[in-house]
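Structure below; questions to follow.
In this view, the complex is presented without one of its protein chains, the others remaining in place.
Take a look at chain A:
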């Protein structure tokens, strides 16, 4: 325990008296570390003296160093911590977002030291919701929370956060950098994949891969690998990446996830043999990348996909025929397996069908989607969609107007549709020389 500092009380007084938050922050930053861990002269805990809701900034500093110093959880500290994360003032915390991040890291550290990483999750989730200025804002704590959840395999608390699409990234408020965005999307995708919400997972991985880039990040490559596998699993094919994906990234992907792309090629052709041999070929890499589980799920999904195809060509088909049509042969075990899959698919609403055991082996009748789209549910979906589309369009229009009034836009527009020559103005004088040289080279290479 640090020696009691007689000055602490006066420090506290000073802090509380500081005229505005910026001044208070400067003051806090200048204080030596031991002040925060010290007990007050009056032997009263300084944290009791200030309110976590009103003096959030100061509270954060004290709490941060407490947490750093603590090993494992103490109920008393936990209580203060809870009081803080559930009542703190987001605006104050955003002023010291780096400290908030350290605080979050210290929290995770404490949790892992007490062998219960799960403890950190709920406080972090609550903290994020407090310090966001809006629900779509990405904070620096997002990736940390996602990672912690993945390690603890507990997703209940992060799902509401993940379900909010990120619409606001502002480093001035949250001290995030591109890495946070990539990591959050990557971890988020992994969480959704774990929960088998593949559509969201694909979206998250896609966001990571298509992020604007001057160089390729390893996160993007890993995200792309998972993007390929989850897409195959969910859609049976890999949708093309958005066309604004950086060329450089695409090039790097071709090199680093070539095996995955080959696998996807075989998978999209739906030929069992080719897929199996391709899978065997890339198995070591899949295991190394820790993606083998996803790949195995892809193989199972293949059967489902084949069955779904059959619903388009058949009205009734015996289970025996289904088994042979999807390449499982005609042994009884295969048939049982097929029946199991069909039952599952009927339950999950992937197909609409009835199985009748009137005939030997069982006969499956495929039905049409009973939803005739003539009910209120459809109306609700459509009107909700129209509404959100309108909102987004409004946002887009606003952004468009904002961009078109920026001076940069005009200075760029002046050059018109001129091609970008690596940032060099295409002046006739220096261009002419270059042309001459190139022509010279061309002639040479023709010889």
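Throughout what follows, contacts are C-beta pairs under 8 Å (C-beta built on N, C-alpha and C of every residue); 3 or more make two chains touch, one makes a residue touch a chain; residues count from 1.
Heads up, the rule we're going with is that contacts and distances are computed from a predicted model.
Engineer: Have a look at "Trafficking protein particle complex subunit", "COP9 signalosome complex subunit 1", "SKP1-like protein" or "magnesium-protoporphyrin IX monomethyl ester (oxidative) cyclase" and point out the UniProt protein name belonging to the hidden chain.
Structural biologist: From the listed options "Trafficking protein particle complex subunit", "COP9 signalosome complex subunit 1", "SKP1-like protein" or "magnesium-protoporphyrin IX monomethyl ester (oxidative) cyclase", the omitted chain resolves to "COP9 signalosome complex subunit 1".
Engineer: Looking beyond the chains shown, say which of A:82, A:155, A:314 or A:352 touches the absent one.
Structural biologist: Reading the full complex, the residue touching the unseen chain is A:314.
Engineer: From the listed residues A:182, A:201, A:233 or A:301, report the one that touches the chain absent from this view.
Structural biologist: If we include the chain that is not displayed, A:182 is the one touching it.
Engineer: Which of A:171, A:265, A:293 or A:332 sits in contact with the chain that's absent?
Structural biologist: Selected residue, touching the omitted chain: A:171.
Engineer: Can you list, in ascending order, the chain A residues touching the missing chain?
Structural biologist: The list for chain A reads 97-98, 101-102, 105, 140, 144, 147, 150-151, 165-172, 175-179, 181-183, 186-187, 190, 203, 206-207, 210-222, 242, 244, 246, 251-252, 255-256, 288-290, 309, 312-318, 321, 359, 363, 366, 368-369, 371-374, 378, 381-382, 385-386, 388-389, 392-393, 395-396, 399, 422, 429-430, 433-434, 441, 444, 447.
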